[in-house]
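Here's a structure for you.
A single protein chain has been removed from this complex, and every other one stays in its place.
The chains carry the letters A and B, assigned in the order they are written, with residues numbered from 1 in each.
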Amino acid sequence: MTEDPILSVRDLTLDIPTAGGMLHAVRGIDFDLHRGETLCIVGESGSGKSLTSLALMGLLAPKIQRSAARIDFDGTDLLKASRRQLRHLRGARMSMIFQEPMTSLNPAYTIGDQLAETLLLHRKVSRAQARARAVELLEKVGITAAESRLSQFPHQLSGGLRQRVMIAMALMCEPELIIADEPTTALDVTIQAQILRLLVDLQREMNMAMILITHDLGVVARVADKVAVMYAGELVETGPAEAIFRQPAHPYTRGLINCIPVPGRTERGARLGTIPGIVPSLVGEVTGCPFRRRCDQAVEACAHAIPLHRLDGDTHQLRCVHPDGHRHEEVTA
Amino acid sequence: MLRFILKRLGLALLVALTVSFISFSLLFLAGDPAIAIAGESANAKDIQAIRELYGFDRPMLVQYADWLWNALRFDFGQSYYFKLPVADLIAERLSVTMTLGVCGILFALLTAVPLGVIAAIRPNSLIDRIALFLSVAGQAMPSFWFGLILIVVFAIQLGWLPASGASSWQHFIMPTVVLGYYAMPAIMRLTRAGMLEVLSADYIRTARAKGAPEGRVLFKHALRNAIIPVVSLAAVQMGFMLGGSIVVESIFALHGAGYLAWESIGRNDLPTVQALILVFALFYIVFTFLADVLNAWLDPRMRSA
Partner (left out) sequence: MTALPDIAEITGPTPGQQLRKRMFGHQGFMIGAIFLALLVLVAILAPVLAPHDPYAQSLGDRMVRPVFMGGTWEHPLGTDHLGRDYLSRLIYGAQISLLIGAIAALISGLIGTTLGIAAGYFGGRVDAVVTFLINVRLAMPVVLVALAVVAILGGSLNVVIGVLGLLLWDRFAVVMRASTLQIRNREFVAAARAIGCSTPRILLSEILPNILNNLIVVVTLEMAHAILLEAALSFLGLGVQPPTPSWGLMVSEGKNMMLFEPWLVLIPGAVLFLLVLAINLMGDGLRDVTAPENRN
């Protein structure tokens, strides 16, 4: 992998001013993503996953303050890009699929109008061409009678169909990067697997880079090339999916993986792993490891600056006072 | 949609019928209409003759049925004062009132909607505060006083605009402002509230994620949804406005239907007053009916229902 990454993020930090003080929602996020790769960002709700994805798209609410050492999209510095440049990237070269298919489509316009709009905004095509492309993509996302769907309004479609429409809309301009923010959480369990399968197939077929945000490790295990584990606004562990599942290093990651029931190995009726405790407040100064109050490996040093360790060479990174995530006698002594 | 229209139409007709009965009953509130026609000094024999001539000696419901039957054919009887058919009198005056009403509602929409949109884009900004203050102040302003102030400033002091009459378009400027400002606060507030709600909707984020320019996001994606309730409010306000034109027309001596109503009330010209109440009520009924239909048509969820 000597090719330059399509997306490179260094030290991304998001601060939200609140009545109680500054809320440090996301702190010092780093990652690289190459063409054709799928990065899964995993974490509990409130850990800053969605904010991170909105920050990459430049869709944060105005009051949220973004800073970073670098956000580079295929040679374009997104930190310095003008609103106009960003607009030309959004929808055309980087697309986003949201969590709420029921409310993410405009109720006042037909499916066809909304699909065509994406193409018409970015390419010099006729309305007829845009609609033809819309039909093509609706078929691609598995919607039958695509032609007749164009004149339907969002309220006439089910949640699963709407999410397929959202996916089609995101793919209209063949983007190089697609960000999917928990695209299946709002859907029925039976539909979830279908939509996910579809998303992964399309990603492979079109050789897109994908950031999939989820709290479902089962999903991650199936689709991820890379995994980034997020806790309370920090990436505590990142690395190749295979390495993370084989040898989870961070106590939090280990806790998460223990929560997955494994067919055959987890006994029927056995207690699944849980991680006791609550997420710390991120308002005001945040120091040390945010996980230390829930961590069974915590030591005194956890309240201070946390070093970054590299395992397996370069790609597997761990943010923990313990070089391999485990407390050893010499550290506690 | 068709079922909705038919149902709504039935309701409108029923309301119209009830209003017609109430406005007809007003005549009987007055005591003996025959005395009103004959004048205070008339003798008993004349009054009896008038009573028979106009049919006042029949039971009230019979008279109402008779009046309604005629009203359905646009025959509202003779004006006591002008001795002319009431329908002709009103028809002659309506164009002024309608012009005023249309100008008024356009003025209100053209000022209130942009103001509401700007206020919603920048909530709690200076513009938002000014807009909110204007809407509170606007609701408190007595329209007759506002009209007189405009006359003092623009007709008397500055001499820019004519104070009364209806012979040129300049004559309609001040009446339009006075009539229109009355509807502004409500439209402004509803636009602002609607935009605030819509702007935080997920589909607005979707539009931005598509790379739509901000103007397109605001006007094509947001306003299109926020404007739906404003349309029906505007129609309701239009109905109220025509009813309220009586004050404005009397201040600016615009000889419209409102002015006719004011004069006729002063002259005890009951058939004219009755007919005017019915006509103004019908305007309201028609406008709200149209608003509901338009509303249903603008909202795809209702259109296909």
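Assume a contact is a pair of C-beta atoms (placed from the backbone, for glycine too) under 8 Å apart; a residue touches a chain by one contact, two chains touch by 3 or more.
This is a predicted model, so every value here is computed, not measured.
Student: Identify the visible chains that the left-out chain touches across the whole complex.
Tutor: Contacts of the omitted chain with visible chains: B.
Student: Given that one chain is not shown, which residue among B:47, B:68, B:94 or B:196 touches it?
Tutor: B:196
Student: Pick out which of B:5, B:47 or B:265 touches the chain that's been left out of the picture.
Tutor: Counting the whole complex, the residue in contact with the absent chain is B:265.
Student: Which residue, B:24, B:203, B:252 or B:280, contacts the hidden chain when the whole complex is considered?
Tutor: For the chain that is not drawn, the touching residue is B:280.
Student: Among B:1, B:22, B:62 or B:130, exactly one should touch the missing chain; which is it?
Tutor: Answer from the full complex: B:22 touches the omitted chain.
Student: Contact with the hidden chain only, please: which subunit B residues?
Tutor: Interface residues of subunit B facing the absent chain: 11, 14-16, 18-19, 22-23, 26, 29-30, 123, 136-137, 139-145, 148-149, 151-152, 156, 192-193, 196, 236, 239, 242-244, 246-247, 250, 258, 261-262, 265-266, 268, 273, 276-277, 280-281, 284-285, 288.
Basically, only the chains that are shown with their structure count from here on.
Student: So what's the Cα centroid distance for subunit A and subunit B, whole Å?
Tutor: 55
Student: Give every residue of subunit B touching subunit A within the complex, in rising order.
Tutor: 201-203, 205-214, 221, 224-225, 298-301, 304
Student: Taking the complex as given, what residues does subunit A use to touch subunit B?
Tutor: Subunit A reaches subunit B through residues 57, 59, 83, 87-92, 95-96, 98, 100, 103-110, 117-118, 121-122, 153, 155-156, 166, 169.
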